[in-house]
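Of the protein chains in this complex, all but one are displayed in their positions.
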Amino acid sequence: MDFISILSIFVLACFVGYYVVWSVTPALHTPLMAVTNAISSVIIVGALIAAAAAGSPLAKWLGLAAVALASVNIFGGFSVTQRMLAMYKKKERKG
Amino acid sequence: MDFISILSIFVLACFVGYYVVWSVTPALHTPLMAVTNAISSVIIVGALIAAAAAGSPLAKWLGLAAVALASVNIFGGFSVTQRMLAMYKKKERKG
Amino acid sequence: MTLPLLLAAGGAAAATPDWVRLAYLVAGICFVLALRGLSSPASSRRGNAYGMAGMGIAVVTTLVTHDLASLPEILVAILLGGAIGLTVARRIAMTAMPQLVAAFHSLVGLAAVLVAAAAFVNPGAFGLLDAGGQILTVSRIEMALGAAIGAITFSGSVIAFAKLNGSMSGAPILLPARHLINLGTIAAIIAMTIAFALSGAGGAGESPLFWIILVAAFAVGFLLIIPIGGADMPVVVSMLNSYSGWAAAAMGFTLGNTAMIITGALVGASGAILSYIMCRAMNRSFISVIAGGFGQDGGGGGDKGPALDRPYKAGSADDAAFLLGQADKVIIVPGYGMAVAQAQHVLREMTDLLKGKGVEVKFAIHPVAGRMPGHMNVLLAEANVPYDEVFELEDINSEFAQADVAFVIGANDVTNPAAKTDKSSPIYGMPVLDVEKARTTLFIKRSMGGAGYAGVENELFYKDKTMMLLADAKKMVEEIVKALD
Partner (left out) sequence: MTLPLLLAAGGAAAATPDWVRLAYLVAGICFVLALRGLSSPASSRRGNAYGMAGMGIAVVTTLVTHDLASLPEILVAILLGGAIGLTVARRIAMTAMPQLVAAFHSLVGLAAVLVAAAAFVNPGAFGLLDAGGQILTVSRIEMALGAAIGAITFSGSVIAFAKLNGSMSGAPILLPARHLINLGTIAAIIAMTIAFALSGAGGAGESPLFWIILVAAFAVGFLLIIPIGGADMPVVVSMLNSYSGWAAAAMGFTLGNTAMIITGALVGASGAILSYIMCRAMNRSFISVIAGGFGQDGGGGGDKGPALDRPYKAGSADDAAFLLGQADKVIIVPGYGMAVAQAQHVLREMTDLLKGKGVEVKFAIHPVAGRMPGHMNVLLAEANVPYDEVFELEDINSEFAQADVAFVIGANDVTNPAAKTDKSSPIYGMPVLDVEKARTTLFIKRSMGGAGYAGVENELFYKDKTMMLLADAKKMVEEIVKALD
């Protein structure tokens, strides 16, 4: 992908980010922090590329360590978010 | 620009459009209609390409006609929007 | 269609220099900022400036990067079109906005048709030729669709304009078997588009299919809109707006032009959302609007609707002036009738007099009061009513209970309590303004016979605490002003 395409995508994504975050209800700001944490682990893509590549053992081990760290975050982040969200309930089944 | 880049831009632009239009205050929905009218005349770009190209006189005249029509819309649309928006005032200088 | 095939579409545009693509991106972002500005009146003027800047960037960039065999002609076309546009924009009355939008709209549609035709006639100029000198398959599809949507937009908008402008009757014209005819024609257009796309064998300009598609599309636009009542036209205009946005986006794909793609998505979303808002506020489904047959007359004329001989309390301008002058708090509810009578200016005078007497005055605007979204707001703004005295339904509905007078001027459906109680009413479920909660409700309309847009009886007219002021809205308010002075 050439630079202008990437830039266009980035600029539009910034607008989307701005609007989508402002539309999050304040009651869910804590889950928002948790889930952005989880999705920012998409850098695992870079980690996988490093870990999968032959050639440099050092790069491979750096990559593997990054994969492990990012995985903690991905699994931890999504599941703690899910745990939190499962607690938000409507009136009906109050104690 | 290749298809995937264009598609990416389009998809993100749809999100932006969705959010940006919902954020328009209802009091300004009439100017919104006028201004979207004006900006949709960006197809003048296509009209200019046709009008500027040598080669086919028919295409050139089709293009020129399209340029004229789109210009009516551009100038008319933006200036009627401006006229409307100039009327929205805050309390201060009431009659 | 496989991805590599689609991919070829942008081939020609890939040669565009970077700064040009950057310029189109900037133009697109300017358009986003133009709409973003409309989130508040304060920022809206800056927004409009962004819009103009974006258009300027797009036009100049295109002119500079193409060979200019015919610059003088182009400048003449721009000047001519611009002069017409500016003149119309300056002269038009604010009450004629719905028509104007429809008229401008038809022009965009026609321009799209012309561009598509030009691309078909001279595909080389747009970089749409493949190695064998034929129009690319994908470009054929985009071209045919662009032309068809443009044509539908054009003829549909022309009808919408005529109905809104009163140049033709707003009554729905119901052909027999119209749904069948319409669906058949649309199916034919789709079939022909496919045939056209696959007709790669013929050289550029040779296939008559393109022109047949065009004619059929013009017909569809006409047939689709004819059966829809005049008062439903705003929904139609908005829907056509949305279509034309998607058509612009399709052309943006063909040309690899970011500004067009972004604009298309913005306009497409705007039209769709406004249609949705209108349908929701009227509590009608989009399908029922498009199917047509509803909304007898855009003018809310005085000779149709229920005309029972039920007792009601009529009042004079003097009675109204007395009630208003005594009040602590008055809420004014304007509707379509205020627009028809052009009563907004004298209404502002009346509120100034009342404020001078220490009366608190507010305006309550229903989301579909009048005949287009935001219609009332523009008219009040034109009459210099400050926008911070004008409130949306949700923000003011609870205040009617504290108001002494609800002053309803030319509004009917938007106050009708049947929407809350009568399940069989066509407006059932639509949110309405609770004018009956005020101590006294005044209604200005021309006659007891005339119904609103939905053609249903309003029980409030016959309530004890209602007083009917039967006259043209402008004349009545002028008399009230005299009595208050």
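Points worth noting:
Note that the chains take the letters A, B and C in the order they are written out, and that residue 1 is the start of every chain.
Here is the rule we use: a contact is a pair of C-beta atoms (placed from the backbone, for glycine too) under 8 Å apart; a residue touches a chain by one contact, two chains touch by 3 or more.
Fair warning: this is a prediction, and the values are worked out from it, not measured in the lab.
Mapped onto chain A, the interface with the missing chain covers residues 1-6, 9-10, 13-14, 16-18, 20-56, 58-60, 62-92, 94-95.
Chain B residues in contact with the hidden partner, per the touch definition given at the top, are 2-4, 7-8, 11-12, 15.
By definition in this document, only the chains that are shown with their structure count from here on.
Chain contact topology: the protein chains form a complete graph, every chain touching every other one. Looking at B-C and A-C, the interface holding more C-beta pairs in contact is that of B-C.
With centres taken as mean Cα positions, chain B sits 36 Å from chain A. With centres taken as mean Cα positions, chain C sits 14 Å from chain B.
Distance between chain A and chain C, defined via averaged C-alpha coordinates, is recorded as 41 Å. Chain contacts: chain B has residues 1-2, 4-5, 9, 13, 16, 20, 23 touching two or more partner chains. Residues of chain C in contact with at least two other chains: 21, 32, 258, 262.
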